[in-house]
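Take this structure, written in structure tokens, and hold onto it; I'll ask about it next.
Other chains dropped; remaining ones untouched in position.
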């Protein structure tokens, strides 16, 4: 593992904590129906987005999915505009047109996310093609669930990225489930890395959600990509604590063993990384995060709904 | 096969789909139901709940997220003589398997001069409400109507849901079976014994001589609400549910418009090159020279579907916009504003999805 300067550790903790707390707050408000749209929570999976983004430069480009709160925040997206978007307000990152599933913040190179599984892989590859054609230094990172590895377009995308040696880091967030379907019921052996390697793409699998291990693997992969070696693939084992969609716990659906969930909850990265900081630092960060979260929801509350005249805006770009 | 609805037992739309499917699975061991999540604890809004317990995991099973190949698998199994029912949680996902549906399923009987047939049922659920946004709210029936070799059904009542399901399973051709999330809780009389709805027969749901309203899928519910609003101002609307879109029963529609001289077509998708264009065009072709008529169309606003509620409310036709448009067809631009009626199934819907 690389040496971690203290500052970076506290940044990492802050990001983990921000995501956790903002989603806990979403759970709290969800029953009020202020968020009139599906939310796919990242609670339990924060370390993937945070670990990977800790290895990126600001000019790097991120593509993600409908389960996008964690990535949006880890990449530097504006929390106020995220909550306003969930509330369907004009100050949302897409003026209410997008909702939780389609967050975007171009000012930090957070590309808009898609609710169709696996669609962002080829987009990421295309963006990487452009970067390489223009000889830019930035790289593209593409996050997707292991479910995306069921879709044919994922293989077409890996193939083209490898063929053209494009600067793209594939990040497979393997939480083992696609909705209520276990990966073993969808892949004859649950090994996305083996598949990526058969396309000549180097891979690394990080087993238990360790934020710093994810950061280090990402840093290594990013360095290779920046050196012109072409795409890399990392698989991050992780776990979703809540239901596939919505704010609830989902033990009642009995599609996964309680013990499996419990073990991952005990393996909480937010707590684990927090414990690496001294108490004072952690408490300061926690307090700052609370303030930020409270402010974001207040901001969203205060923002207006879009007027009817916005319905047909942006169908086309001028 | 058809039987009159002599019972007065009521079922929800979802229950009716379940019952029709189950009865056919009992009758024919070649029928099986597969697709993402069809065997999970929520059972596709209840429409597939417990099929796996009853019929085993070979006849009701979850799949990888591979819409394209899974559609090919359905076609291949159908070529081998089985009768697959492939379920999609959102109709939007059919965009991933257009190639298999249009280039393969629709063409096989013809290309091979009847040497094979492709008896598949593709269930596609239209998403709506609770902020589905641009990628989870679309309906693509016009895509399938466009292509010879496919049948398209869009039942709006529990009775027709069951009868169309049974007919679709028994049909020797590919049938796109459109459902709408906002219909699942609707209740209606459904005979218990198996029966098949005849494809290509529209239903006149109400009688009226002032204006014909043809509505598709969930829009039938809104059109019926609109009819009540119109009653209040003395306008008698004849609401027609085509039930099946391919084949399309233009006889019934044209007869009605021949009488009323006015038609409003309300689609559950965009109007451009949609079912509403086709219905209007065919009406012109049939009635020209014999009967002039006035027409209007309603459908999705010509934008992607926005997520935020205030804009989403403007995106869809409503009982009010239907009533208002029908009113204007009859009376010309007027100053009537229909009372607000609530679409319960929409207002009361809570996510999380």
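We just call them A and B in the order they show up, numbering each chain from 1.
Basically, a contact is a pair of C-beta atoms (placed from the backbone, for glycine too) under 8 Å apart; a residue touches a chain by one contact, two chains touch by 3 or more.
The model shown is predicted, which means the values in this text are computed figures rather than measured ones.
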Assembly formula [one copy per chain kind displayed, counts for the whole file]: A x2, B x2
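Here is the rule we go by: only the chains that are shown with their structure count from here on.
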So, what's the distance in Å between the C-alpha centres of chain B and chain A? 36
Of all residues in chain A, which touch chain B in the complex? 30, 33, 35-39, 88-89, 92, 96-102, 114-118, 147-148, 150-152, 178-181, 185-187, 243, 245-248, 253-255, 305-308, 310-312, 315
Applying the document's contact rule, which stretches of chain B touch chain A when the two form their complex? 36-37, 40-42, 62-69, 92-93, 96, 130-136, 301-304, 306-311, 314-315, 350-353
